[in-house]
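Only a single protein chain was left out; the remaining protein chains are all shown in position.
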Amino acid sequence: MAEPLLEVRDLSVAYRTDAGDVVAVDRVSFEMARGEFLAVVGESGCGKSTLLYAITQLLSPPAEIAGGEVRFGGRNLVTLDGEELRRLRWRGYSIVMQSAMNALNPTLSVEAQFGDAMRAHGPAGDEEVRARSEAVLKLVGIDPVHRRSYPHQLSGGMRQRAMIAMALLFDPDLVVMDEPTSALDVVAQRSLMRQIKDLQERLGFAVLFVTHDMSLVSHYSDRLLVMYAGQVAEIAPTRVCFDTPLHPYSQGLFGGFPSIHGPRLPLVGIPGSPPDLLTPPSGCRFHPRCAQVMAHCPVVSPDLITVGDTEVRCLLYAPNQGRPEGAAIAAARPAAAPVEVVT
Amino acid sequence: MRFVARRIGLFVITLWAALTLNFVLPRVMPGDEATAVLSHFRGVNPAALHALQVEFGAGTNQPILSQYLDYLGNCLTLQFGLTASRTPVSTVILQGLPWTLGLVGITTVIAFILGTVVGMIGAWRRGGIFDSLLSPFLFILTTFPVFFIALVLLFTFAVALGWFPISGAYTLATRPSLTLAFVGDVLAHAVLPGLTLVITTAGTWIYTMRNNMVGSLSADYVRMARAKGLPTWRILLNYAGRNAILPNLTGFAMQLGFVLGGSILVEYTFGYPGLGYLFYTGTTNHDLPLQQALFLFYTLAVLVCVLLADFVTAWLDPRTREA
Partner (left out) sequence: MAVPAVTAEALPAPTAAGATRRLWTSILRNRKATAGLVLLGLIVFVAAFPALIAPGDPHAAIYGQQEGPSAAHLLGTTQVGEDVFTQLIWGTRVTLIITVVVGLLATVIAVAIGVTAAYIGGAADQALSLFTDVFLIIPSLPLLIILSAYLQGSGTVAIIFALTVTGWAFGARQLRAQGLAMRTLEFLEAARARGERQTWIVAMEILPNMLSLIVASFLGSAVYTVAAAAGLQYLGLGNSGDITWGTMLHFAQQNAAIESGNIAWALAPGAAVALLGTSFALLNYAFDEITNPALRAVRKRRGRAAA
């Protein structure tokens, strides 16, 4: 892979509570290339939003980064000096939050909020702010006259797109999105996703997209990262992950979608519930719910194992420890293709 | 526009209610207040007597409705009759007005600014030393009655330490003038009463402000502001602060009723010759015309402030305009 845009290495986040530390993100590692669309999926409570805020350095007490690095543009954001970090914000990477109604200041106009961001990073005259505001609004398909509007005057979909417009003010290299479609209806969701993909192709930024709606994102993402109980369970190119998931958890996740065209099959869910992160299960965190659990799963904590173009945290595929079927699958996998996104 | 109309409507209705209360009460109360007041007036100029009669409806054969209309007319043209010492009520009120206006006006502004800043800091450094000391401190300030704080200050700084004068708005023997010396004298006399009012007014406001700030600081738009790389002061002011203050501006104005009540007690304690002290002397002299007029003035003051607060809120908070 060419020099990655974002490198996350062994990132851990803990919530300091009276009852002890809850490790919401446990030694997560992955990379992103320029212009790549990486989707992070998982159940509620798996730590994906926390991961997002940790990467963008937006955690609030009692959550704090407990270890690891986040390398962006060659610099480690975790240890970056306050002022340098502030200068990097929004210019290098920006964020789109889940609810635009809550993320936009209700007492300031759209243009004023754009202007705030612009003026935080250098002098910007009124004319400049106006011009740039109109430009980004046009980008997302909003009539520029709405720059004077207040958030409550826009429809839900428009608000979300206004947030995206704001995220693109400085033409960043990476846009991080936290479930931006969850608050919208199905039609608006599709429309927004298409718009995001279109913008990505035009402007070339990378997208880190957190969602629990796997079917929606699978049409647009290049790679999929499945999280479980604060850890990376599986990372693979989207189609590969969706069609042939390796981790028993992913299999349960993707197996849960009935096909309109295919034969009728009984729905197979995943029994049990996500673990309490204050006292997570020993060994592999998924073992209490796993249909393919082996004798040593409760004992050994698996690392991420490379299986062709997939990385999976499961002992099934561990050489010498896994099952023969696992080894067979591993042998059958094509080698990892270099992830290059043509812009 | 509808918002403006509604607020003005409330203003007019409340004013009307206060006026009517003043009209109705002497006519329904047991006891003979009217006669008692009238008895003060024995052997005095008949025009004043007549005015009083009209005011109380005593000794006239007018139907009540025309009495009411006469009364309303008088009030709106600021004819409030005469005081017990036979000076026009309006003259007396105008003498006391500037002192109260100055005292209450300035202390309210100071209390508001102080309350906002302290509340913001307390919320920003929530759980820190400042904040944890703030709570018990504030608690004392807001639960101790105004007159107690006034008396304590009076004793400590005027009597025991002798730093400030005990009473009055200025040293009685001097003539009012615009010299520096006189202004200094006035300020010296205003410190203790002013301090009392600032302490009691700021107390509740700090508490409200801090709690609101804690709420708005945890909002997503504040996290968004951080994400954009905005400087801290800007986040506190335009994002957290703005959203914390605006919904409560009207509430702050409504508290003014308590502030004004407190100012009456403060003026009494410090012998400060404002409207509050007048109110007090009015009660000892059974001076109903004066008391009624003062009641109306105080009500009007609160109404005007509430209306102002409503307009400022509408100006700064775009959501209210649609309501």
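Per-chain numbering from 1; labels A and B assigned in written order.
By definition in this document, a residue touches a chain if its C-beta (ideal position, glycine included) is under 8 Å from a C-beta of that chain, and two chains touch if they have at least 3 such contacts.
None of these values were measured; they are calculated from a predicted model.
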item: Which residue of B:26, B:98, B:168 or B:247 touches the chain not shown here; value: B:26
item: Full-complex contact with the absent chain, from A:46, A:95 or A:246; value: A:46
item: Residue in contact with the excluded chain [from B:72, B:97, B:151 or B:186]; value: B:151
item: Absent chain, residues of chain B that touch it; value: 10, 13-14, 17-18, 21-22, 25-26, 29-31, 33, 126-127, 139-140, 142-148, 151-152, 154-155, 159, 166, 211, 215, 254, 256-258, 260-262, 264-265, 268-269, 279-280, 283-284, 286, 288, 291-292, 294-295, 298-299, 301-303, 306
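One rule holds for everything that comes next: only the chains that are shown with their structure count from here on.
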item: Between chain A and chain B, centroid-to-centroid distance (C-alpha), Å; value: 55
item: Residue numbers on chain A that touch chain B, as the complex places them; value: 56, 58, 60, 86-91, 94-95, 97, 99, 102-109, 116-117, 120-121, 150, 152-153, 166
item: Chain A contact footprint on chain B (complex, rising order); value: 218-221, 223-231, 234, 238-239, 242-243, 246, 316-319, 322
